[in-house]
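Below is one structure, written out as C-alpha coordinates, with a few remarks after it.
The complex is shown incomplete by one protein chain, all other protein chains being positioned as in the whole.
Per-chain numbering from 1; labels A and B assigned in written order.
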Amino acid sequence: MAEPLLALSDVHAYYGSAHVLFDLALHVHAGSLLALVGRNGAGKTTTARTILGAGVRSTGSVRFDGVELARIPTPLRARRGIQLVPEDRRIYAGLTVRENLLLGRHAAADGGALPLERVTSLFPMLEPLMARGGRELSGGEQQLVAVARALVARPRLLILDEPTEGLAPVIVEQVGEAVRLLRAEFGTTVLLIEQNAAFALDLADHVAVIDQGRIAFSGTRDAFLGDPTLTERFLTI
Amino acid sequence: MHNVLLPFVGGLGQGVLLFLIASGLTLIYGVMRVLNFSHGGFFMLGAYFTYTLARGHVLPAPLLVAVVVAAGLLTALVGAITERGVFRRLYSLPEISSLLATFALLLVFEGLGRLVWGIAPLSQPQSPAFLGEMHLGPVTLPSYDVFLYVVGAGVVVGLEWLVEKTEFGRMVRATAADRQMAALLGIDVERIFLAMFSLGIFLAGLGGGLVSPLIGLTPELAVSFIIQAFAIVIVGGLGSVRGTLLAAIFFGLLNAYLVALRPELADFSLYIGMGLFLIFRPQGIMGRAGSPGELAA
Partner (left out) sequence: MIVRRMLVLSALFALAVPLAPSPSRAQGTAGALKIGLIDTISGAYAQVGTDTQHGAQLAIDEINAAGGVGGRRLELVVKDEQLNPTATVQALRELQSAGVTITMGYASSADCLAALPVAAQNDMLVMGSNCIATALTTTKFDKHFFRVAPSDTMLTSAAAQFAHEHFPAIGTWDAYAPDYVTGHDDWTFFSEKLRRLSPGVQTGKAVFVPLAAQDVRSYVTALSSDLPADSAKSHGLYLATFGGATAAVVKQGKPENLFGKFAATINVGGSEPTAAQLGADFPDAWFVYDYYHRAYATAMNRRFVAAYQKAYRDAPNSWSYEGYATIYALRSAIDRAKSVGVDQIIAALEQAPISTPKGVLHYRSDHELAQPVTVFECKGDASAPKQYTCPHWAAIPADKVAK
(Lines give C-alpha, C1' and ligand atoms only; values in the text may rest on other atoms or scores of the structure.)
Protein backbone atom coordinates (compact mmCIF):
# COMPACT_ATOMS: atom_id res chain seq x y z
CA MET A 1 0.00 0.00 0.00
CA ALA A 2 1.19 3.50 -0.88
CA GLU A 3 2.49 5.73 1.90
CA PRO A 4 -0.32 7.83 3.35
CA LEU A 5 -0.37 11.50 2.39
CA LEU A 6 -0.28 12.42 6.06
CA ALA A 7 1.16 10.20 8.76
CA LEU A 8 1.44 11.04 12.44
CA SER A 9 3.30 8.67 14.72
CA ASP A 10 4.45 8.78 18.35
CA VAL A 11 3.04 12.28 18.62
CA HIS A 12 2.89 13.91 22.02
CA ALA A 13 1.68 17.47 22.37
CA TYR A 14 1.82 19.99 25.17
CA TYR A 15 0.43 23.39 26.11
CA GLY A 16 2.96 24.68 28.57
CA SER A 17 3.32 21.84 31.04
CA ALA A 18 -0.07 20.29 30.20
CA HIS A 19 0.32 17.06 28.25
CA VAL A 20 -2.59 16.82 25.78
CA LEU A 21 -1.77 14.25 23.11
CA PHE A 22 -0.32 10.86 23.97
CA ASP A 23 1.52 8.67 21.52
CA LEU A 24 -0.84 9.60 18.74
CA ALA A 25 -0.78 7.84 15.38
CA LEU A 26 -2.95 8.84 12.46
CA HIS A 27 -2.92 8.13 8.72
CA VAL A 28 -4.77 10.04 6.03
CA HIS A 29 -4.57 8.50 2.56
CA ALA A 30 -4.51 10.57 -0.58
CA GLY A 31 -7.96 11.27 -1.93
CA SER A 32 -9.78 10.03 1.15
CA LEU A 33 -11.78 11.83 3.82
CA LEU A 34 -10.88 10.93 7.36
CA ALA A 35 -13.30 12.01 10.04
CA LEU A 36 -11.61 12.61 13.39
CA VAL A 37 -14.34 12.52 15.97
CA GLY A 38 -14.33 12.84 19.70
CA ARG A 39 -15.75 14.75 22.60
CA ASN A 40 -15.04 18.33 23.47
CA GLY A 41 -11.49 18.61 24.83
CA ALA A 42 -10.43 15.20 23.52
CA GLY A 43 -7.54 16.71 21.54
CA LYS A 44 -9.03 17.17 18.06
CA THR A 45 -8.03 20.79 17.58
CA THR A 46 -4.64 20.11 19.11
CA THR A 47 -4.11 17.42 16.50
CA ALA A 48 -4.85 19.91 13.74
CA ARG A 49 -2.51 22.47 15.26
CA THR A 50 0.21 19.86 15.66
CA ILE A 51 -0.01 19.00 11.97
CA LEU A 52 0.64 22.67 11.13
CA GLY A 53 3.00 23.41 14.00
CA ALA A 54 0.84 26.30 15.10
CA GLY A 55 0.65 27.27 18.75
CA VAL A 56 1.45 23.92 20.32
CA ARG A 57 4.66 22.18 21.35
CA SER A 58 4.92 18.62 20.12
CA THR A 59 7.29 15.68 19.75
CA GLY A 60 7.13 12.71 17.44
CA SER A 61 6.80 12.49 13.72
CA VAL A 62 4.48 14.33 11.35
CA ARG A 63 5.13 13.30 7.76
CA PHE A 64 3.40 14.87 4.82
CA ASP A 65 3.90 13.44 1.36
CA GLY A 66 6.98 11.63 2.58
CA VAL A 67 8.58 14.70 4.19
CA GLU A 68 9.12 15.11 7.92
CA LEU A 69 7.50 18.39 8.97
CA ALA A 70 8.82 18.62 12.54
CA ARG A 71 11.38 21.35 11.81
CA ILE A 72 9.43 23.18 9.13
CA PRO A 73 7.72 26.44 10.20
CA THR A 74 3.97 26.88 9.81
CA PRO A 75 3.95 29.07 6.67
CA LEU A 76 6.11 26.56 4.82
CA ARG A 77 3.89 23.68 5.88
CA ALA A 78 0.98 25.64 4.47
CA ARG A 79 2.87 26.18 1.23
CA ARG A 80 3.52 22.46 0.97
CA GLY A 81 -0.21 22.10 0.49
CA ILE A 82 -1.86 21.87 3.90
CA GLN A 83 -4.72 24.25 4.62
CA LEU A 84 -6.44 24.46 7.95
CA VAL A 85 -9.88 26.00 8.31
CA PRO A 86 -9.83 26.69 12.03
CA GLU A 87 -12.86 26.13 14.21
CA ASP A 88 -13.38 29.85 14.83
CA ARG A 89 -12.91 30.48 11.05
CA ARG A 90 -10.76 33.50 11.67
CA ILE A 91 -12.02 35.58 8.83
CA TYR A 92 -10.22 38.93 8.78
CA ALA A 93 -12.84 41.34 10.04
CA GLY A 94 -11.06 44.40 8.68
CA LEU A 95 -10.62 42.98 5.18
CA THR A 96 -13.28 42.47 2.51
CA VAL A 97 -14.33 38.98 1.47
CA ARG A 98 -12.39 39.43 -1.75
CA GLU A 99 -9.26 40.35 0.20
CA ASN A 100 -9.76 37.41 2.53
CA LEU A 101 -9.98 35.08 -0.44
CA LEU A 102 -6.93 36.62 -2.11
CA LEU A 103 -4.90 35.85 1.00
CA GLY A 104 -5.41 32.19 0.19
CA ARG A 105 -3.06 32.58 -2.75
CA HIS A 106 0.08 32.79 -0.63
CA ALA A 107 0.04 29.11 0.21
CA ALA A 108 -0.52 28.02 -3.38
CA ALA A 109 2.29 26.56 -5.41
CA ASP A 110 3.52 28.99 -8.09
CA GLY A 111 0.66 29.83 -10.41
CA GLY A 112 -1.43 27.16 -8.79
CA ALA A 113 -3.91 29.35 -6.99
CA LEU A 114 -7.54 28.94 -7.84
CA PRO A 115 -8.84 32.01 -9.68
CA LEU A 116 -11.54 33.83 -7.74
CA GLU A 117 -14.01 33.41 -10.63
CA ARG A 118 -13.60 29.71 -10.23
CA VAL A 119 -14.34 29.95 -6.53
CA THR A 120 -17.47 32.02 -7.09
CA SER A 121 -18.68 29.67 -9.78
CA LEU A 122 -18.31 26.79 -7.34
CA PHE A 123 -19.99 28.72 -4.53
CA PRO A 124 -22.35 31.20 -6.21
CA MET A 125 -23.57 32.55 -2.88
CA LEU A 126 -20.13 34.15 -2.42
CA GLU A 127 -20.63 36.39 -5.43
CA PRO A 128 -22.77 39.06 -3.72
CA LEU A 129 -20.52 39.04 -0.63
CA MET A 130 -17.23 39.84 -2.36
CA ALA A 131 -17.10 43.54 -1.50
CA ARG A 132 -18.43 43.08 1.99
CA GLY A 133 -16.26 43.48 5.06
CA GLY A 134 -15.35 40.39 7.06
CA ARG A 135 -17.10 41.71 10.16
CA GLU A 136 -20.43 41.98 8.31
CA LEU A 137 -20.74 38.25 7.63
CA SER A 138 -23.07 35.78 9.32
CA GLY A 139 -21.63 32.63 10.87
CA GLY A 140 -22.56 30.52 7.88
CA GLU A 141 -21.13 33.04 5.44
CA GLN A 142 -17.93 33.14 7.47
CA GLN A 143 -17.63 29.37 7.29
CA LEU A 144 -18.14 29.44 3.57
CA VAL A 145 -15.54 32.18 3.11
CA ALA A 146 -13.09 30.30 5.32
CA VAL A 147 -13.46 27.12 3.24
CA ALA A 148 -13.26 29.09 0.02
CA ARG A 149 -10.14 30.89 1.25
CA ALA A 150 -8.47 27.57 1.93
CA LEU A 151 -9.54 26.31 -1.48
CA VAL A 152 -7.88 29.24 -3.24
CA ALA A 153 -4.57 27.72 -2.18
CA ARG A 154 -5.65 24.51 -3.94
CA PRO A 155 -4.44 22.41 -1.00
CA ARG A 156 -3.57 18.75 -1.20
CA LEU A 157 -4.79 18.29 2.34
CA LEU A 158 -7.67 20.29 3.71
CA ILE A 159 -8.22 20.21 7.44
CA LEU A 160 -11.64 21.36 8.53
CA ASP A 161 -11.92 21.96 12.26
CA GLU A 162 -15.53 21.81 13.44
CA PRO A 163 -16.97 23.37 10.29
CA THR A 164 -20.57 22.95 11.47
CA GLU A 165 -20.15 24.41 14.92
CA GLY A 166 -22.80 26.98 15.70
CA LEU A 167 -24.44 26.74 12.30
CA ALA A 168 -28.13 26.25 11.55
CA PRO A 169 -29.01 22.80 10.13
CA VAL A 170 -29.74 24.16 6.68
CA ILE A 171 -26.30 25.77 6.60
CA VAL A 172 -24.69 22.57 7.88
CA GLU A 173 -26.20 20.87 4.87
CA GLN A 174 -24.68 23.47 2.57
CA VAL A 175 -21.28 22.98 4.16
CA GLY A 176 -21.57 19.23 3.57
CA GLU A 177 -22.47 19.93 -0.05
CA ALA A 178 -19.43 22.13 -0.39
CA VAL A 179 -17.13 19.42 0.95
CA ARG A 180 -18.57 16.85 -1.44
CA LEU A 181 -18.25 19.29 -4.29
CA LEU A 182 -14.60 20.07 -3.73
CA ARG A 183 -13.70 16.40 -3.33
CA ALA A 184 -15.45 15.63 -6.58
CA GLU A 185 -13.94 18.60 -8.34
CA PHE A 186 -10.34 18.49 -7.09
CA GLY A 187 -9.96 15.12 -5.42
CA THR A 188 -8.80 16.94 -2.31
CA THR A 189 -7.79 14.87 0.67
CA VAL A 190 -9.76 15.95 3.72
CA LEU A 191 -9.23 15.63 7.44
CA LEU A 192 -12.59 16.49 8.93
CA ILE A 193 -12.58 17.20 12.64
CA GLU A 194 -16.04 17.05 14.09
CA GLN A 195 -18.00 16.75 17.24
CA ASN A 196 -21.08 16.38 15.09
CA ALA A 197 -20.42 12.69 14.32
CA ALA A 198 -23.57 12.28 12.24
CA PHE A 199 -22.41 14.98 9.87
CA ALA A 200 -18.88 13.61 9.77
CA LEU A 201 -19.84 9.99 9.22
CA ASP A 202 -22.08 10.99 6.38
CA LEU A 203 -19.05 12.27 4.47
CA ALA A 204 -16.22 10.04 5.69
CA ASP A 205 -14.39 7.11 4.12
CA HIS A 206 -12.36 6.51 7.25
CA VAL A 207 -12.97 7.29 10.90
CA ALA A 208 -10.63 7.89 13.80
CA VAL A 209 -11.90 8.38 17.32
CA ILE A 210 -9.88 10.40 19.77
CA ASP A 211 -10.47 10.20 23.48
CA GLN A 212 -8.48 11.96 26.18
CA GLY A 213 -5.59 12.60 23.83
CA ARG A 214 -5.35 9.02 22.57
CA ILE A 215 -6.63 7.36 19.42
CA ALA A 216 -9.35 4.99 20.58
CA PHE A 217 -10.33 3.68 17.16
CA SER A 218 -9.09 3.94 13.63
CA GLY A 219 -10.60 2.21 10.61
CA THR A 220 -13.08 2.41 7.81
CA ARG A 221 -16.44 4.02 8.21
CA ASP A 222 -18.14 0.69 7.76
CA ALA A 223 -16.02 -0.98 10.42
CA PHE A 224 -16.87 1.84 12.82
CA LEU A 225 -20.58 1.76 12.12
CA GLY A 226 -20.54 -2.04 12.33
CA ASP A 227 -19.27 -2.06 15.92
CA PRO A 228 -22.13 -1.27 18.28
CA THR A 229 -19.86 -0.76 21.32
CA LEU A 230 -18.00 1.97 19.47
CA THR A 231 -21.10 3.72 18.24
CA GLU A 232 -22.56 3.38 21.71
CA ARG A 233 -19.49 4.96 23.29
CA PHE A 234 -18.74 7.74 20.86
CA LEU A 235 -21.93 8.66 19.10
CA THR A 236 -24.11 9.31 22.09
CA ILE A 237 -22.86 12.67 23.08
CA MET B 1 -1.32 87.59 7.74
CA HIS B 2 -1.40 88.03 11.44
CA ASN B 3 -2.30 86.48 14.72
CA VAL B 4 -4.69 83.90 13.31
CA LEU B 5 -2.65 82.53 10.43
CA LEU B 6 0.89 82.73 11.76
CA PRO B 7 0.55 80.06 14.44
CA PHE B 8 -1.28 77.89 11.91
CA VAL B 9 1.74 77.82 9.62
CA GLY B 10 4.18 77.18 12.45
CA GLY B 11 1.96 74.61 14.13
CA LEU B 12 1.43 72.70 10.91
CA GLY B 13 5.18 72.48 10.34
CA GLN B 14 5.70 71.33 13.90
CA GLY B 15 2.89 68.79 13.52
CA VAL B 16 4.31 67.30 10.33
CA LEU B 17 7.69 66.86 11.98
CA LEU B 18 6.06 65.12 14.94
CA PHE B 19 4.12 62.93 12.53
CA LEU B 20 7.28 61.74 10.83
CA ILE B 21 8.68 60.71 14.18
CA ALA B 22 5.48 59.09 15.39
CA SER B 23 4.41 57.33 12.19
CA GLY B 24 7.03 54.60 12.49
CA LEU B 25 6.09 54.09 16.10
CA THR B 26 2.44 53.53 15.27
CA LEU B 27 3.31 51.29 12.33
CA ILE B 28 5.46 49.05 14.50
CA TYR B 29 2.84 48.92 17.21
CA GLY B 30 0.10 48.27 14.67
CA VAL B 31 1.81 45.27 13.14
CA MET B 32 3.90 43.79 15.93
CA ARG B 33 2.11 45.05 19.04
CA VAL B 34 5.40 46.24 20.48
CA LEU B 35 5.53 49.69 22.08
CA ASN B 36 8.98 50.56 20.92
CA PHE B 37 10.55 52.94 23.41
CA SER B 38 13.86 52.68 21.61
CA HIS B 39 12.30 54.49 18.65
CA GLY B 40 13.89 57.68 19.92
CA GLY B 41 17.28 55.98 19.73
CA PHE B 42 16.77 55.31 16.04
CA PHE B 43 15.57 58.87 15.61
CA MET B 44 18.83 60.04 17.18
CA LEU B 45 20.82 57.73 14.87
CA GLY B 46 19.08 59.23 11.83
CA ALA B 47 20.09 62.70 12.93
CA TYR B 48 23.69 61.69 13.62
CA PHE B 49 24.01 59.66 10.43
CA THR B 50 22.90 62.74 8.53
CA TYR B 51 25.55 64.78 10.26
CA THR B 52 28.22 62.17 9.63
CA LEU B 53 27.34 61.66 5.96
CA ALA B 54 27.19 65.41 5.36
CA ARG B 55 30.30 65.81 7.52
CA GLY B 56 28.65 68.87 9.03
CA HIS B 57 29.04 70.78 5.77
CA VAL B 58 26.54 73.08 4.13
CA LEU B 59 25.02 71.03 1.32
CA PRO B 60 22.80 72.07 -1.57
CA ALA B 61 19.21 71.06 -0.91
CA PRO B 62 18.99 68.04 -3.26
CA LEU B 63 22.18 66.63 -1.81
CA LEU B 64 20.98 67.20 1.75
CA VAL B 65 17.74 65.40 0.90
CA ALA B 66 19.72 62.49 -0.56
CA VAL B 67 21.86 62.38 2.57
CA VAL B 68 18.78 62.36 4.81
CA VAL B 69 17.28 59.48 2.83
CA ALA B 70 20.59 57.60 3.00
CA ALA B 71 20.68 58.22 6.75
CA GLY B 72 17.16 56.82 6.99
CA LEU B 73 18.23 53.71 5.10
CA LEU B 74 21.29 53.25 7.31
CA THR B 75 19.08 53.60 10.37
CA ALA B 76 16.71 51.03 8.89
CA LEU B 77 19.64 48.66 8.48
CA VAL B 78 20.51 49.05 12.15
CA GLY B 79 16.80 48.51 12.83
CA ALA B 80 16.76 45.29 10.82
CA ILE B 81 19.76 43.95 12.74
CA THR B 82 18.09 44.88 16.02
CA GLU B 83 14.86 43.20 14.91
CA ARG B 84 16.71 39.96 14.24
CA GLY B 85 18.69 40.16 17.46
CA VAL B 86 16.29 41.63 19.99
CA PHE B 87 12.76 42.46 18.90
CA ARG B 88 11.96 39.03 17.49
CA ARG B 89 12.12 37.72 21.05
CA LEU B 90 9.68 40.33 22.28
CA TYR B 91 6.68 39.71 20.02
CA SER B 92 5.27 36.93 22.14
CA LEU B 93 5.91 38.65 25.47
CA PRO B 94 3.46 40.83 27.37
CA GLU B 95 3.62 44.52 26.51
CA ILE B 96 5.17 45.48 29.83
CA SER B 97 8.18 43.23 29.19
CA SER B 98 8.74 44.62 25.75
CA LEU B 99 8.35 48.14 27.09
CA LEU B 100 11.12 47.49 29.61
CA ALA B 101 13.32 45.80 27.05
CA THR B 102 12.93 48.58 24.51
CA PHE B 103 13.56 51.17 27.20
CA ALA B 104 16.81 49.41 28.01
CA LEU B 105 17.63 49.46 24.32
CA LEU B 106 16.95 53.20 24.25
CA LEU B 107 19.59 53.69 26.95
CA VAL B 108 22.01 51.51 25.01
CA PHE B 109 21.53 53.63 21.89
CA GLU B 110 22.02 56.80 23.91
CA GLY B 111 25.25 55.37 25.29
CA LEU B 112 26.41 54.29 21.84
CA GLY B 113 25.62 57.78 20.58
CA ARG B 114 27.91 59.20 23.23
CA LEU B 115 30.59 56.66 22.44
CA VAL B 116 30.56 57.31 18.70
CA TRP B 117 29.71 61.02 18.42
CA GLY B 118 30.87 62.31 21.77
CA ILE B 119 29.20 64.52 24.30
CA ALA B 120 29.68 67.92 22.73
CA PRO B 121 26.66 69.07 20.73
CA LEU B 122 27.09 68.89 16.96
CA SER B 123 25.39 70.99 14.36
CA GLN B 124 24.32 70.13 10.82
CA PRO B 125 23.88 73.39 8.90
CA GLN B 126 20.73 73.92 6.87
CA SER B 127 20.85 74.10 3.07
CA PRO B 128 20.63 77.69 1.84
CA ALA B 129 17.62 76.81 -0.35
CA PHE B 130 15.71 75.71 2.74
CA LEU B 131 16.35 78.97 4.55
CA GLY B 132 14.12 81.05 2.31
CA GLU B 133 10.43 81.77 2.45
CA MET B 134 7.62 81.19 -0.04
CA HIS B 135 4.68 83.48 -0.58
CA LEU B 136 1.24 82.08 -1.27
CA GLY B 137 -1.07 85.06 -1.50
CA PRO B 138 -1.11 86.65 1.95
CA VAL B 139 0.62 83.67 3.56
CA THR B 140 4.37 83.49 4.00
CA LEU B 141 5.71 79.99 4.46
CA PRO B 142 9.25 79.03 5.44
CA SER B 143 10.49 76.90 2.54
CA TYR B 144 11.71 74.11 4.82
CA ASP B 145 8.24 73.87 6.32
CA VAL B 146 6.80 73.56 2.84
CA PHE B 147 9.29 70.80 2.15
CA LEU B 148 8.26 69.07 5.36
CA TYR B 149 4.60 69.29 4.34
CA VAL B 150 5.48 67.59 1.08
CA VAL B 151 7.45 64.86 2.81
CA GLY B 152 4.66 64.34 5.36
CA ALA B 153 2.03 64.11 2.63
CA GLY B 154 4.27 61.77 0.68
CA VAL B 155 4.67 59.50 3.69
CA VAL B 156 0.92 59.41 4.35
CA VAL B 157 0.05 58.71 0.71
CA GLY B 158 2.86 56.22 0.37
CA LEU B 159 1.93 54.29 3.50
CA GLU B 160 -1.74 54.35 2.57
CA TRP B 161 -0.98 52.99 -0.86
CA LEU B 162 1.35 50.36 0.53
CA VAL B 163 -1.00 49.16 3.24
CA GLU B 164 -4.33 49.47 1.46
CA LYS B 165 -3.57 48.91 -2.19
CA THR B 166 -0.79 46.38 -2.50
CA GLU B 167 -0.61 42.65 -2.03
CA PHE B 168 2.17 43.23 0.48
CA GLY B 169 -0.14 45.56 2.39
CA ARG B 170 -2.82 42.88 2.44
CA MET B 171 -0.36 40.46 3.98
CA VAL B 172 0.67 43.11 6.47
CA ARG B 173 -2.90 43.79 7.52
CA ALA B 174 -3.58 40.08 7.85
CA THR B 175 -0.43 39.58 9.92
CA ALA B 176 -1.27 42.54 12.12
CA ALA B 177 -4.80 41.32 12.78
CA ASP B 178 -4.04 37.63 13.34
CA ARG B 179 -0.49 36.50 12.91
CA GLN B 180 -1.24 32.82 13.49
CA MET B 181 -3.91 32.71 10.80
CA ALA B 182 -1.55 34.56 8.50
CA ALA B 183 1.05 31.85 9.07
CA LEU B 184 -1.59 29.17 8.41
CA LEU B 185 -2.27 30.89 5.11
CA GLY B 186 1.39 30.55 4.14
CA ILE B 187 2.41 34.15 4.86
CA ASP B 188 5.99 34.42 6.10
CA VAL B 189 5.12 36.35 9.23
CA GLU B 190 8.74 36.78 10.31
CA ARG B 191 9.61 38.43 7.03
CA ILE B 192 6.61 40.75 7.28
CA PHE B 193 7.75 41.72 10.76
CA LEU B 194 11.28 42.37 9.58
CA ALA B 195 10.08 44.46 6.66
CA MET B 196 7.60 46.50 8.65
CA PHE B 197 9.99 47.02 11.54
CA SER B 198 12.65 48.25 9.14
CA LEU B 199 10.13 50.53 7.46
CA GLY B 200 9.08 51.98 10.81
CA ILE B 201 12.71 52.53 11.74
CA PHE B 202 13.40 54.07 8.35
CA LEU B 203 10.72 56.64 9.15
CA ALA B 204 12.35 57.29 12.55
CA GLY B 205 15.73 57.77 10.84
CA LEU B 206 14.16 60.00 8.21
CA GLY B 207 12.55 62.08 10.97
CA GLY B 208 15.92 62.40 12.71
CA GLY B 209 17.58 63.41 9.47
CA LEU B 210 14.94 66.03 8.78
CA VAL B 211 15.21 67.48 12.28
CA SER B 212 19.01 67.58 12.21
CA PRO B 213 19.35 70.98 10.48
CA LEU B 214 16.94 72.54 12.97
CA ILE B 215 18.55 71.72 16.30
CA GLY B 216 21.81 70.95 18.06
CA LEU B 217 22.63 67.23 18.06
CA THR B 218 23.29 65.50 21.35
CA PRO B 219 22.70 61.89 22.39
CA GLU B 220 19.77 63.20 24.46
CA LEU B 221 17.84 63.50 21.20
CA ALA B 222 17.04 59.86 21.82
CA VAL B 223 14.73 60.82 24.66
CA SER B 224 13.67 64.32 23.76
CA PHE B 225 10.90 63.62 21.24
CA ILE B 226 9.80 60.20 22.37
CA ILE B 227 7.26 61.29 24.99
CA GLN B 228 5.56 63.61 22.52
CA ALA B 229 5.62 60.88 19.90
CA PHE B 230 4.01 58.43 22.30
CA ALA B 231 1.30 60.91 23.21
CA ILE B 232 0.57 61.43 19.53
CA VAL B 233 0.44 57.73 18.77
CA ILE B 234 -1.94 57.13 21.65
CA VAL B 235 -4.19 60.05 20.78
CA GLY B 236 -4.13 59.04 17.13
CA GLY B 237 -5.37 55.57 17.98
CA LEU B 238 -2.59 53.00 18.25
CA GLY B 239 -1.80 51.56 14.85
CA SER B 240 -3.52 54.19 12.78
CA VAL B 241 -1.31 56.18 10.40
CA ARG B 242 -4.02 58.65 9.52
CA GLY B 243 -4.95 59.10 13.17
CA THR B 244 -1.30 59.74 13.95
CA LEU B 245 -1.15 62.44 11.30
CA LEU B 246 -4.26 64.13 12.68
CA ALA B 247 -3.02 63.86 16.26
CA ALA B 248 0.41 65.26 15.33
CA ILE B 249 -1.14 68.22 13.56
CA PHE B 250 -3.53 68.69 16.47
CA PHE B 251 -0.64 68.85 18.94
CA GLY B 252 1.41 71.09 16.66
CA LEU B 253 -1.44 73.55 16.25
CA LEU B 254 -2.44 73.43 19.91
CA ASN B 255 1.11 74.27 20.93
CA ALA B 256 1.48 77.03 18.34
CA TYR B 257 -1.80 78.71 19.28
CA LEU B 258 -1.06 78.49 22.98
CA VAL B 259 2.36 80.05 22.37
CA ALA B 260 0.70 82.88 20.49
CA LEU B 261 -2.34 83.43 22.68
CA ARG B 262 -1.76 81.93 26.13
CA PRO B 263 2.03 81.50 26.39
CA GLU B 264 1.89 80.64 30.09
CA LEU B 265 0.00 77.46 29.15
CA ALA B 266 2.13 76.48 26.16
CA ASP B 267 4.49 74.35 28.20
CA PHE B 268 1.55 72.14 29.14
CA SER B 269 0.09 71.74 25.67
CA LEU B 270 1.01 68.06 25.55
CA TYR B 271 -0.81 67.35 28.79
CA ILE B 272 -3.74 69.56 27.90
CA GLY B 273 -4.16 67.74 24.60
CA MET B 274 -3.82 64.30 26.15
CA GLY B 275 -6.19 65.21 28.96
CA LEU B 276 -8.85 66.37 26.50
CA PHE B 277 -8.61 63.13 24.59
CA LEU B 278 -8.53 60.86 27.59
CA ILE B 279 -11.72 62.50 28.84
CA PHE B 280 -13.68 62.79 25.61
CA ARG B 281 -12.31 60.16 23.28
CA PRO B 282 -10.13 57.68 25.16
CA GLN B 283 -9.92 55.32 22.19
CA GLY B 284 -8.07 57.98 20.21
CA ILE B 285 -8.92 59.69 16.95
CA MET B 286 -9.09 56.61 14.75
CA GLY B 287 -9.31 53.87 17.37
CA ARG B 288 -12.45 51.91 18.07
CA ALA B 289 -13.71 51.73 21.63
CA GLY B 290 -12.46 48.78 23.59
CA SER B 291 -9.74 47.53 21.29
CA PRO B 292 -6.40 48.83 20.16
CA GLY B 293 -6.75 50.05 16.60
CA GLU B 294 -6.17 47.63 13.81
CA LEU B 295 -3.42 48.61 11.45
CA ALA B 296 -4.90 51.10 9.06
CA ALA B 297 -3.42 53.75 6.87
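Quick notes on this structure:
Simple rule for what comes next: a contact is a pair of C-beta atoms (placed from the backbone, for glycine too) under 8 Å apart; a residue touches a chain by one contact, two chains touch by 3 or more.
Remember, it's a predicted structure, so these values are computed and weren't measured experimentally.
Contacts of the undisplayed chain with visible chains (whole complex): B.
Checked against the full complex, the candidates B:I96, B:A120 or B:I279 give a single residue touching the omitted chain, namely B:A120.
The chain not shown here is touched by just one of B:Y29, B:Y48, B:F225 or B:F250, and that residue is B:F225. Only one of B:L6, B:A61 or B:I272 touches the chain withheld from this view, namely B:L6. Residue B:S143 is the one among B:S143, B:Q180 or B:Q283 that touches the chain missing from this view. Touch with the hidden chain on the side of chain B covers residues 2-3, 6-7, 9-11, 13-14, 17-18, 56, 58, 81-82, 84-86, 105, 107-108, 111-112, 114-115, 119-123, 125-126, 130-133, 142-145, 211, 213-216, 218-221, 224-225, 255-256, 259-260, 263, 266-267.
By definition in this document, only the chains that are shown with their structure count from here on.
Across the complex, chain A meets chain B through its residues 52, 54-55, 73-76, 78-79, 83-84, 86, 90, 92-95, 99, 102-104, 106-108, 149, 153. Put simply, chain B touches chain A in their complex at residues 167, 170-171, 173-174, 177-178, 180-190, 294, 296.
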